[in-house]
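One structure coming up, written as structure tokens, with questions to follow.
A single protein chain has been omitted from the complex, and every remaining protein chain is retained in its original position.
Should a chain be cited, it is by its letter among A and B, assigned in written order, with residues numbered from 1 in that chain.
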Amino acid sequence: MSDYVISQIKRDHLMNLLADGRREDGRRLDQIRDIKIETGMIESADGSARVKLGDTEVIAGVKLIPGTPYPDAPADGVLTTGAELIPLAHESFEAGPPGEDAIELARVVDRGIRESGMLDVKKLCIKEGEEIWMVYLDIYTLDYDGNLFDASNIAAVAALKTAIVPNKQYGKGEDAPMPITCIPVSVTAAKIGNDLIVDPNFDEEAISTARLTVTTDNDGHFRAMQKGGKGSITRGDLSLCLDRAVEIGKQIRIIIG
Amino acid sequence: MERRNAKRAREIVTPGDVLAASDEYKPGDNTYELNGQIRAQIMGVKTYVDDAVTVIPLGGCYMPVTGDTVIGIINDIGPSNWMADINAPYPAPLHVSEVPWKVEFGDTSRFLNVGDVVLLKILMVDESRKIQVTMKDSGLRKIEGGQLVEITHSKISRVIGKSGSMIQMLKNMTDCRLFVGQNGRIWVDGDDANVEVAVEAIKIIEAEAQSPNLTERVRSFIESKLPQTAGADSPQNAGDNREESQ
Partner (left out) sequence: MSGHTDMTLVNDQGIRIDGRKVDEKRPIKIEAGVLKNADGSCYLEIGKNKVLAAVYGPRECRPKHLQDPTKAVIQCKYNMETFSVSDRKRPGTDRRSVEISKLIAEALENVVQTELFPRASIDVYIEILQANAGTRCAGLTAASVALADAGIPMRDLVPAIACGKADDHVVLDLNKEEDNYGQADVPLAIVPSTDEIVLLQMDGNMTREELDHGLDMAFGAAHEVYELQKAALKKRYSDLAKKEGAGDE
């Protein structure tokens, strides 16, 4: 991602549009792209979702495997989140183990899910102190046109919410739906000049100086935040993002269903 | 032997498709011969040119050719050269001796920086595809402002049109400056609103390149967006910006 060079002409063009309050694809500064969600298409997974946010596409899969609990949480299921920026998604992605961008992405998505208590981990206990469900959430980027944070969050949440606890496969009784308590939704904005634009596409991200992702739960309470990028944001920027996270979060939550 | 004319329904072929028998036609571009048959070597449109059968590619990358004028984007700087991305599988080094300024060793970033857009000419391509480019010819320079459009390079000839007719119409009707690089990049400059229309018109040309009524289609599109230009594309308005229609 750091290797890709945006031309000065493109940069100037985008800045000129923003000076007029406009964006390349005609969206408002606080408008997200179209979201398409497909769930349950991967039978080998216990839960799956394929999401398109504009032209950004990600796929998330969930697999539950019985495992041993952490000693300090003997009755809690365990969530592990991984993300990969696979090279087929963009010309600048290289093959190899997850780098810092993929790791940050995984940890931010994980934080939203964990801090909101989306998974009722107590209900993912098989035998206290001995056996719990390990929930492996893996997210792969298939096509990159900006804002992997929100696209990945939607895919992760859709995959988890439609997942089945595979009791039957492991002789633990009948299959059951995943114990879900809420739907955490993240809303990401990129800072370009003094403007904050929601759901940046690739070009907008490339010319941005900073990014802020804010995750809310169904009650509009704030559960996770992440500022990224080498630039800074102001207190005013933060307020605007917090407002939008609640408003737009509601819209996205309705689409997720 | 039948002669097909270019206006017929186009036949899309895939690599390996049999196009004709070797004793009926000669093998043209993007074809090969196998056991008395001429086959396609690329995804494209089967076309007859005189007594040969060829395939016009639908996609594929730009391969630099000596003499081409291209639009490059500087993506690296060294003490005595810059590297330009010219949308080809090969990087194009631009040496300090090939720019119109006197550049001291190590002073390169004063003249051109990463992200700058430049008009270049391909000086030479050797057998291992090492490229040399220059910015010293007339008309070559750094460009700023306007918009840069990237299209499949095989459609560039449609943007230029027969004897430059399409590009001339675009210029006259939108009153914009246009520079068409052989590498699939086109620079459009002018009044903001007009530039938007020109860019959309170019995208229409790319999407409908094989359509027989393309010129009319583009003309009516521009007229619908910029009604005041209707009639602007008449013979006495044909300008002489030939260097820009490369």
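Worth pointing out:
In this text, contacts are C-beta pairs under 8 Å (C-beta built on N, C-alpha and C of every residue); 3 or more make two chains touch, one makes a residue touch a chain.
None of these values were measured; they are calculated from a predicted model.
Among A:V5, A:L29, A:I42 or A:V78, the one in contact with the hidden chain is A:I42. From the options A:H90, A:K172 or A:K250, the residue with contact to the unseen chain in the full assembly is A:H90. One chain is missing from the display, and on subunit B it is touched by residues 10, 12, 14-17, 30, 32, 34, 39, 41-44, 57-61, 63, 89-91, 127-130, 154, 207-208, 210-211, 217, 220-221, 224.
Residue-level contact of subunit A with the missing chain is found at 41-46, 48, 55, 57, 59, 61-63, 65, 82, 84, 86-91, 94-95, 97-98, 136, 138, 140, 142-145, 169.
The rule we apply is simple: only the chains that are shown with their structure count from here on.
Note: centroid distance subunit A to subunit B, computed from Cα atoms, is 39 Å.
Per the touch definition, subunit A reaches subunit B in the complex via residues 5-13, 16. Put simply, subunit B touches subunit A in their complex at residues 73-75, 85, 113-117, 143-148, 187, 192.
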